[in-house]
Structures are given as C-alpha cells and as structure tokens.
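The complex is shown incomplete by one protein chain, all other protein chains being positioned as in the whole.
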Amino acid sequence: MAATPQAGFWKRNQRSLAPWLFLAPGLLVFMIYVIIPIFQSIWISFYDWDGLGPKTWAGLDNYRNLLDDDSFYMSLKNNLIWLVLYMLAVPAGLGVALFLNQTVAGIRLYKSLFFFPFVISQVVVGLIFSWFYAPGFGLLPHIFKILTGHEIAVLAEAKYATYGIIAAGLWPQIAYCMILYLTGLNNINPEQVEAARMDNAKGIYMLWHIIIPQLRPATFIAVVVTVIGALRSFDLISIMTVGGPFGSSRVLSYFMYEQALSEYGTAMGYGAAIAVVLFAIMLVFITLFIVRMLSQERTA
Amino acid sequence: MRLLKALTGFTLGFGLLASTALAGDLVINSDQSDPAPKKAMEELIAGFEKANPDIKVKWNNFDHEGYKAAIRNFLTADPPDVAAWYAGNRMAPYVKAGLFADVTDVWKANGLDDSLKSAAASMTMDGKKWGVPYTYYQWGVYYNKDVYKKAGITAEPKTWDEFIANCEKIKAAGADCLTTGTKALWPGAGIFDYLDMRTNGYEFHMDLTAGKVPWTDPKVKAVFDQWAKVVPYMTANAAAIDWQDAAALLSQGKAANYVMGNFAVDTFKKGGLTNDTLGFMLFPEITKGLPRAEEAPTDTFHMTAGAKHKDEAKKFLAYVASADAQTAMNKTLGQLPVNNKAQVGDDPFIQAGFKELSSAYALAQFFDRDAPADMAKAGMEGFQHFMSNPADLPAILDSLEKTRQKVYK
Partner (left out) sequence: MFPTPIAKASPWVQTSYKIMLPVALFIWLLPLIGIAITSIRPASDLAAGNYFGMPSSFAGVENYSSVFKNSNIGWYIINSFRVTIPTVIGAVGLSCLTGFALAVYRFRGNLVVFFLFVAGNFVPFQILAIPVRDLTTQLGLYNTTTGLVLFHIAFQTGFCTLFMRNFIKALPFALIESARVEGVSEWKIFSRIVLPLMRPAIAALAVLIFTFIWNDYFWATVMAQSVDVRPVTAGMNELKGQYKVAWELISAAAIVAALPPVAMFFLMQKHFIAGLTLGATKG
C-alpha cells in the first residue's frame, strides 16, 4: 500500500516532531498553571487591586509600602531564622543516620520508625506539637515545670513562638535528611574506607576526611530540600500560631496569605509584591541548583 | 496506553461528578459549619421547601472561616442565587462592586420596613435595601457566679472602677478576673469595642471604625488607659489560646469574667456551668451619662446580582424574613430574631439579651464588621499585642495610624 503524502511527512519528520508531541500535554499544563502565573503575579504586584473591582496602576507603590511595613521586616527576619536553624536538620540527620547505620536485629524497623515523622502531614505535626507545647496540659510545660519550677507557654510568647514552630518543623526534616544520608552511607565505597582504616584513620578524622566527601551528593540534596522547606514554611505556622502572637511568628509566605488570600485578605497587589520578594529570594537558590545541575549535565 | 486512556477518562469522570453536583433549583451558599447553626439551616431549608413544593434548594455549606475568603471568589465567578453574609459595613464592598442585588421590592412587598425596622438602617446603602437580616445576638460580660461567691463579691459591678476593684478580690481567690483567647484575634476586639463605646460613646466609635479619627487621638489613648487597668488581671496566655479554651477556664472557675457573644453560652454550659452558676451582665459604665450602646452582630442573606433564579431567591428572602421562620430558626440557634413579630426564646440568656438590646441607644456590628477588613485585622493584632505588652502602646498606635492612612485613602 502506498503511503499517503501525510504519512510520508510523518515518516520523515517523526524524530524531530516526536519530542514536542510527547512534551505537549505536560508542558502545556505546566506553562498554564506554573510558569505564566509567575509573570502574572509580578504584573499584579504593580497594581492596587482588592480582587473585586478594577485594578489601578500603582507602579512601585506596593514595594514602597513594603519597605515601610514593620510586619514585612518581622517576616523577613523570621525567614532568616528559619533558614539558619532549619539547616540544623542536615548535621542532625547525618548524626541519626550514623547512629542507625548498623546491622543489628530489627534495625530496618528502627530506620522506618525514625523516618516516619516525615510521612505525616505538617498539619498533623503542627497539631501534635501544639499539644506538646500547650500551657496547662502539654508535655513540654510539664517537663519544664519539673525541671525549673515554672511553665513556659512557648507559642504564647512573641520571643519564643518562631523557635517553637521551627523545632516542630525540624522533626520531620531531620528524618528526611537522615534517610538521604542512610542511602548515601549505603553507597560508600567500602574499599576506600578499608584503605583508610589500614592507615589508622578513625572516628571524627575518618568521618571528616573520608566519609563526608563521599556523601557530597546526599549533602547537596539535603541542603536543597532544607532550604526549600524553610522558605516554604507555611502549614505549621498556620496551624500552630496563625502567625501570632501579634504577628511575631509570621514569615513571608504566611504574610502573603494573610494579605491576599485569608479572611481579611483583600490586598491582591500587596500580597503579590510579598510573593515576588519571596520568589526573588528563592530564585537565588534555584539558580545555584540549576547551575550545579548544568555542570553535571555537561560532565555526564 | 489503553490503561492511561482509561485513567484519563477516570479523571474526567471525577470532574463531571463535581459539576453535576452543582445543579439545582435554588443555590444557597452559607457558612453554618458549627453544629447548631447547621441544624438551624437544615430546618430552615426544609421549612422553605415545604412551603414552596416546586422549589428545590441546593445548599453549599462552607467552613465558617474559609467562607469569608471564598465569597469573594464565588460572587465574581460562579454566583449562587443566595449568599449568607453580614450587615453594615461588612457588606459594603459587595454592594459597591455590584455583586449583591437590590431587594428593596422584597422589603416593600412584605412589609419588612416595619417588621425588620431595627435592622433596616444596617441593610440600607444609597437608599436601597441589599439583603435580609435573620438573626442577631448580644454581647456582654458572662461571669462565673461561684467564683464571685468565692471572692466574696455580692453584687454585679455597675461601673468600671467597681469591676477593677473586684479584680483584686478575684485574684486573691486564685482566679483570673477577665479571660479571653485571642489566637483567632477577634475576641479581643469585643473588649476594645465596649471600652471605646463606654469611654467615648457610640458616635466616636463609629467614626473611628470608619477611619475618620486618627488612632493617635488622645481619646483613643484614653480607651487603652482604661484597658491597662484590667490587663494585670487577665489570663496570661490569652494570645496562644482560642476562645473555647478561655471558655473552659471560665467554666472551670479559673476565670471570673468573659466579654463574649451569646453563642458562647452553649460552650459554657457544656463545660459545666448552669443557668444558676453562669451570670450575664451589661458591660460596666465608664464615662458617666453616656447613652448605652451595645454590640449586636447581625447575620444576613443576600440575593446575588448574578442569581439565575431571581424569583425563587426573592421567595426565599421573604420566607427568611417572616416571623415564623425567624422564631423557629432562632430557637435552634439560641439567638434573637430580627423580626419584631417573631417570638423570642424563653432561655434566660436570650431573654436577658433581648432586654439589653431593645433598651439600647444604638447597636454596633462588631469591630471586624464595622471596620474594613485590613483595618480590622491590623487593629485586632494591635489589641492582642497590647494585652501581652501594654508598654508597647505608643508603637502599636503609630502602626495602626499608618494602616489607617493606607486603608482609607
């Protein structure tokens, strides 16, 4: 049977068209729901808009107002605290992984149980820790009372609330880093380790000079997911303190939600401006990540 | 690949399922997610369907808090026929944006100007009526009589000074004089509203919430000076707990007084208080001789501008406004009917509220309904901050003033 001209065209160009046809559905939805909205948000951030009426051009007003808004600085500061303290998950995860990287009976179950805080939703983690911290009947104030004689209501105090939430966030994050390192440790070149042992390398020295360099890929991913996790923190704040007391535990992501999406949120332009700032911060890390991946692609 | 196709079909199937569920004769969106309101609403709809056998109601019940964000979206894109909302300033943005429909004809045809007189002003904008009120409830001071007894207090305080003097006795008896839980922010605003209305009067309070007075005004500062007197006797962790947690403190006798709305009575009683041990009194007087204004938030139904079943929607509004429907609904809600021909429930707290409100000089809606949303949010955060740290007051007021200039431009 003779091929129709159309089939001929298909036969000739199949190889160059195929990738785009395979990409089309996924790329299309991704553009519509992810890439284009980024630019729309940037656009909205230049307007004054309550979400109901018409938009009015505001130029850089929203950004100027941000610079004059104490809540913005409070959020920014808390984001920084989150970034720094959340990083503790990386060494802590390594520590737990080293502790568990043994072959005794039942160790697999232990590993699973250590990991499973990560599987639970942050909403539930937030609830668990709200209970844990609750003044009057929580476990932590109880322990504090036994140790020091007086209770501390962590989430009621402006100076402790953010730290209390971060501690709750570290719980699943350490579990995540642990599992990354356990996998990494599993794949360490045993010959190098044995060779180093021959040279009498031990303990901390061995860890620092032989093991950690080999764990670099795991460390890289652990750092990336921890940074992203710190900047995305939202669920725990919403569940545990709703940004309070008096806004002392809000971060940019929650601040944006309050301004543009929540019960009292009618400032779309202002909210978008906050989101753009958060996006800009994230973009620094995204760029670093992409640059590294790119260099890997080149060498691969 | 057959599998994938089948699966796409599956996904689409879910989509269809979701959209067919939206079909119906009269679509009502509302936020009665708590048990009692939910029941009241179910009864209301059943009653309406019985009276109008040709109309079927499709009711979308929303989470109480989520609704306030949701209404902005569904009104613009996919409006129901009827939506629940609040009276006064809180409905202004939707009236101005042309999203609520003018229902003056429903008021005229059903004589509502007479039967709903008390709420007529709060439903009127530009000389037109924009919805129908169906319930309201009083605020005031709820107190634990056992704690009062234990502290040796025999009479309800009539003035703020008496109230503060009692606090010392209550403290000596081992309880917090005044409790609140401001994790969700709004409970603190009840205290502020009353202090302001008792210190400066109703008109000043309305001007303040309307953005006509700077927050740095000495009269505003005077309100916080009164508030500062009670702060040392308030529940210390108020910022971290919800209003129900604080209600439990009152029920358990760990706190004596609570500035609250009447909907909380149910929670107080579940916590162990009874008609004999739970007391209710008017918020005490501060500036002598000021006419007494009270807090009485009114809940409403509105026909949307995009309603597809306008006649049915108007029938529903007329039904909700009727004396019988309001009697029945408010009995379940444990609140007050707006229709003056409806019967007020015989519960002592509802009766007390009726007495309080019908003799009041004027009614405020509540801080977060009288002030625009962003001002309300900032204000309530300021109140929370003040209660935790009264020394920060100058900074709080400066920041509120900054917000005012941004919000009401």
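Per-chain residue numbering starts at 1, and chain names A and B are given in the order in which the chains are listed.
The criterion applied here is as follows: contacts are C-beta pairs under 8 Å (C-beta built on N, C-alpha and C of every residue); 3 or more make two chains touch, one makes a residue touch a chain.
In this text the structure is predicted, and so the values were computed from the model without any measurement.
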Absent-chain contact - pick from A:Y176, A:F246 or A:Y264: A:Y176
Chain A residues touching the omitted chain (full complex): 14-16, 18-20, 22-23, 25-27, 29-30, 32-38, 40-41, 44, 98-99, 101-104, 107, 110, 112-117, 119-124, 127-129, 131-132, 137, 139, 142, 171, 176, 179-181, 183-188, 190, 193, 206-207, 210-211, 217-218, 220-222, 228, 231-232, 234-235, 238-239, 252-253, 256-257, 260-261, 268, 271-272, 274-276, 278-279, 282, 285-286, 289-290, 293-294, 296-297
Those residues of chain B which, in the complete complex, touch the missing chain: 1, 4, 7-8, 10-11, 14-15, 17-19, 21, 29, 33-35, 60-67, 69-70, 73-74, 76-78, 242, 244-245, 248
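To be clear about the criterion, only the chains that are shown with their structure count from here on.
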Intercentroid distance (Cα basis), chain B paired with chain A, Å: 38
Footprint of chain A on chain B - complex, ascending: 65, 68-69, 72, 75-76, 93-94, 96-97, 99, 182-185, 236-241, 368, 372-374, 376-377, 381-382, 384-385, 388-389, 399, 402, 406
List of chain A residues in touch with chain B within their complex: 50-53, 65, 68, 70, 135, 153, 155-156, 158, 241-242, 244-247, 258-259, 261-267
